[in-house]
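Every protein chain but one is kept in place in this view of the complex.
Which chain is which? They are A and B, in the order written, and residues in each are numbered from 1.
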Amino acid sequence: MIHHSKEHDRKKRKKRMDTFWIILTGSLVATCSALVGCFLVLRKMAMVGDAISHAVLPGIVLAYLVAQTRDSLPMLIGAAIFGVLITILIETLHQQGKMQIDAAIGLSFTWLFALGVILISVYAGRVDLDQDCVLYGEIAYIPIDIWFWNGQDMGPKAVWQLGGLLGVIVLLLVLGYKGLKITTFDEKFAASLGISTIFWHYALMSLVSFTTVLSFESVGAILVVAFLVGPASTAYLLSKRLSEMLFLAVLLGILAALSGYFLATWLNASIAGGMAAAVGLEFVLALIWVSIKKKSLEIAFEEI
Amino acid sequence: MQTFLDFFSFTDPNVRWVVLGIMAMCAGAALVGVFAFLQKKSLVGDAISHAILPGICLSFLITESKATWALLPGAFLTGWFSLIAIDYLTRHTKLKSDSAIALVLSVFYGVGILLLTMIQNMELAQQSGLDKFLFGKAAAMVYEDVLVLIGLSILIAVVIFSLYRPFRLLSFNPEYAQSLGYPIRFLEGLLSGLTVLSVAIGVQAVGVVLMAALLITPAATARYWTNSLSVMLILATFFGAFSGLMGTYISYTYPHMPTGPWVVTVLSVIAILSVLLGRKKGVLASQRQLRRNGRKMLEENLLKCLYHLGEMDNEWQKKRTWAEITQKRLFTKKQLQRAWKALSRKKLLLADREGLLLSKEGEKMGRRITKIHRLWELYLTKHLHLASDHVHEDAEAIEHVITPELEKELEHQLGYPVLDPHEEPIPYNEDDKKDT
Partner (left out) sequence: MIQQVANPAIELHSLTVAYQQKPVLWNLDYTLPAGKLIGIVGPNGSGKTTMIKSIMGLVPLSSGYVKIFDESLDKVRSRVSYVPQRGSVDWDFPVNVLDVVLMGRAKPRRLFSRYSSQDKEIAMDSLKKVNMEAFVKRQISELSGGQQQRVFLARALAQQADLYLMDEPFAGVDASTESTIMDLLKSMRAEGKTIVVVHHDLQTVNHYFDWLVLLNTRLIASGPTKEVFNSEALTQTYGGKLNILSRVGDLVKEKAHPLREK
C-alpha cells in the first residue's frame, strides 16, 4: 500500500516536471520568435518569415536522410541552407525574372514545402518525421528526448538547443542593436552612412531560419509563424520605443505559451495550437484596448 | 506503361471522377487567381486557405459529417471572415498588410489545429480523416464531392465570363471603374467571394497549406507568355488543369505519393520553365535579345569602321587591309572574324586574305550608321545641352538602336544638318532626302 502511494507520488512529480518542461520549451520558442519577429514586422517582411518557416522543411528532411540522426547540427545546417535558398529564390524571381514580389514569395514557399512533403512520403520508412509533426509539432513529446551528459540527466534536449539559440539572439541584439535599429527604420539613410544593409538583412534572415528549425519539433513549420508575427504585432500596437516593443513581445509570448498550455489541456487538444490561439487572443484584447483608448481620447478632445 | 494506359483511358470510373474534379477545381482556382494576382493580393489567398481549417472543424462539430456540402458553409464563413479581418487590420490599425496577413493566417490556422486535435481526441464517429484537409484527400473523394467541385467551378467560370469587362477594369484601374459608375464595392465583394469559394473547394484536393499555390502560380506563370488578360485567363486555366491531371496521375502511379504536393510541384516546374523560356519576359528571351544586340553592334561597328576608312580618301569601294582596320578601331581577332563572316554572308562586304571590301549596300549601311552617330551627337548638344566632348560615348551606343523611322525624324527635326559638333561632315545616302 505504502509502496503504491510512493509510485503514485513519483508519477505525479514526473507529470509536474513534464508540464514544467513543456511550458519552458514553449516559452523559449516564444521568446526567440518574438525577438526576431519584431524586426520582421518592422521591416514589413512578415510574409518572408512565413515563407522561410515553410521552406526549411525540405532542408530538415534532407538533413535527416544524410545524417541519419535527429541531432540538431545537421538539421540546423540543412534548414539554414534552405532558409537562405528561398530568400535567394524570391530575389531571383523578383529581380531577374521580373515577377511581382507577392507572387514570387507565394510560388517559392509552396513549392519548397510541397517538395518537403513529397520527400517525407518517399522516405516515410527512413525518416522519423510525420506530417502531423510538420503541421503542429509534438511539444508534448519534448520531455522524452533527454540530453544526458556524463550520464547525468540534464533535461530535454530542445530546452538546451533553444536556450543556446536565445543566447545567440540576445548577443546579436546587444551587439547589433544600433545597426539593426537604423537599417530597419530607414534603410536608405543607413546606406548613405555607409552601413552595409545587406549584412544586417542576412543576419536577420539566418536568425529566422534558425528559430524556425529549432522550433520545428515543438510547434511545427506553420505555427511558428504565429509566434514570430503575433506577439510582435501586438507589441507594435502598444509600444512607443523599440526596446519596449522587444520586451513586451517577449512577455506576451511567454504569457501566450503559459495560457495556451492550459487552454489546450482543458480542451484536450494540441498544445502548440492552443498557444497559437492564445497569441491571437492577446492580439484581439490589445486591439480592443487600443481602440477604447483612442475613442476616449477622441471624446476628451471633443469636450475640450 | 500499363498504369499510364490504365490512367489515361479513364476506364476506371473512380479515376475518371477524381481527375475530372481536381482538374475543374484547379481551373477554377487559376481563374480567380489571375485577378488576385493582378490586384497584387496573391498572398491574401494563402491566408484564406489557412483560415478555412477552423471553419471545416466547426462545420464538422455541428453536422458530424465529412461530406463536401456539409463542410463548405463553415469553410466559406471563416475564409470570408479572414478577408474582413485582414482588411480591417490594414485599414484601421497601424499594422502593415504583410503583418496583418501573416497574423491572420497563423492565428486562424492555430485555432483550426486546436479544434482539429480536440475533435480527434473526442472519439466521435466519423472523425478520422478530417485531418486529410491539411494536405488534401484527393484519392478519397467520392462521387458527390466531385459533383460539388465541378458544379462550383462551373459557377466560378460563368460569373467571371459574364462579368469579364467590369472585373478587368476593376483589376487595372479601380478609380476609373468607379468614375464610370460601376458598383466597385459589390464587384470587389463578389470577386473576394469567388476567391474564398474556390479556396474552400480547393482544400479538398491539395489541403490548406498548399492551396495558395493553385491561386498564385498559374497566374504568375501565364504572365510570362502574354500581355492580354483574356489569353492570360485561358493559359492560367490550362496550366492549372494540366497540373491537376499530372498530379493525380503521379499519385495514381505511385500510391504512396500525395496528390496535392505533386500538383503544386508540377505547377512550379511549369512556372520555373516559363520564367526561363517565356516569350514575354523570360530570362532566356532577354538573354537572346542581349546576344542579338551584341551581334548587331559588332557588325555595324565594322561597317562604320570601313566607312570611316573610306572617308579619308573619299574612296569607299577600295579594299582595306586588316592592319588598316584594326588600327582604325580596336577589334579582337575573334570579334573581327565573327563580324566579317556574318557581313559577307549578307553580301555587305567581300573578304579575302588581305582585307575587306565594302559592297555598294555595305557602303550605304556604313554611311547610315556614321550619319546617325553624328546626328545623335548634334541632337545631344542641341537639346541636352551637352558639351561636344561629352557626346561621343552616348552616340556609340544609341546609333545602333535608332530605327529608320526615328532616323527620318531626327534628320527632319535637326533640319538636315551638314556638320556635327566636331565639325565633321554628316553624310547622307542618295535616297535619304527624297522620302520627305
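One rule holds for everything that comes next: contacts are C-beta pairs under 8 Å (C-beta built on N, C-alpha and C of every residue); 3 or more make two chains touch, one makes a residue touch a chain.
All values derive from a computational prediction rather than experimental measurement.
Considering the full assembly, B:400 is the residue among B:41, B:374 or B:400 that touches the omitted chain. Touching the chain that is not shown, out of A:17, A:73 or A:175: A:175 (per the contact rule at the top).
Only one of B:70, B:147, B:297 or B:350 touches the chain withheld from this view, namely B:297.
The missing chain lies against chain A, touching residues 42, 44, 175-176, 178-179, 181-182, 184-186, 188-196, 236, 239-242, 244-245.
Looking at chain B, the residues touching the absent chain are 94, 96, 286, 289-290, 293, 297, 379-380, 383-387, 390-391, 393-394, 396-398, 400-403, 406, 409-410, 413.
Just so it is clear, only the chains that are shown with their structure count from here on.
If each chain is reduced to the centroid of its CA atoms, chain A and chain B end up 33 Å from each other. Taken in their complex, chain B has these residues touching chain A: 37, 40-43, 45-46, 50, 93-96, 98-99, 101-103, 105-118, 121-122, 131, 134-135, 209-210, 212-213, 215-217, 219-220, 223, 256-258, 260-262, 264-265, 268, 271, 275, 281, 283.
Chain A meets chain B in the complex at residues 41, 44-47, 49-50, 54, 93, 96-100, 102-107, 110-111, 113-115, 117-118, 121-122, 124, 131-132, 135-136, 222-223, 225-226, 228-230, 232-233, 236-237, 263-264, 267-270, 272-277, 279-280, 283, 287, 290.
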